[in-house]
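Mind looking over this structure? Questions follow.
Every protein chain but one is kept in place in this view of the complex.
Entry: chain A
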């Protein structure tokens, strides 16, 4: 993976496979704390304690086509190689929350990358799942909630091309604004 937004896209695939109807992706960047926290939370089928232990192992997968599963180990590694941390909270029948904490000024921190494309990819092929994307950069933040988008659309498909272009612009523009230094 070349950027963290691809890891996020990959981890969200696990939530989709867990039959989640709501997936919340949150990125909190704090310069003062020299930290960035990325979490992916879903209301899918959840995992037992034993299974949570297993998914961290690259040689475990629920897939039958082959015997390795690298998604979670990649994401875990991306955080730990910056001196950060990684955790999975999960409960069967309730859902799963995957959290990765990064040290911002570490040389091995990968760029966050194109989150707008990640969200558009997810929404375009999963119109029936609701997504919440929240980005916080120090004191500035914004949220995209497809439940709000769908309410405005009055039954029109959330993955129509015009809507996806809007969502991409919405995330890109609001990210730029949030990251703008306070003193210009």
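As a convention for this text, a contact is a pair of C-beta atoms (placed from the backbone, for glycine too) under 8 Å apart; a residue touches a chain by one contact, two chains touch by 3 or more; residues count from 1.
As a working rule, contacts and distances are computed from a predicted model.
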Omitted chain, identified by the protein name its UniProt record gives, among "(2Fe-2S) ferredoxin domain-containing protein", "Thioredoxin reductase", "Putative aldouronate transport system permease protein" or "Glycosyl transferase family 2": "(2Fe-2S) ferredoxin domain-containing protein"
Residue among A:34, A:57 or A:177 touching the omitted chain: A:177
Chain A, residues in touch with the chain not shown (by the definition above): 1, 6, 9-10, 13, 17, 63, 65-66, 69-71, 74, 117-118, 120-121, 124-126, 142, 148-149, 152-154, 156-157, 159-164, 166, 169-170, 173-174, 177
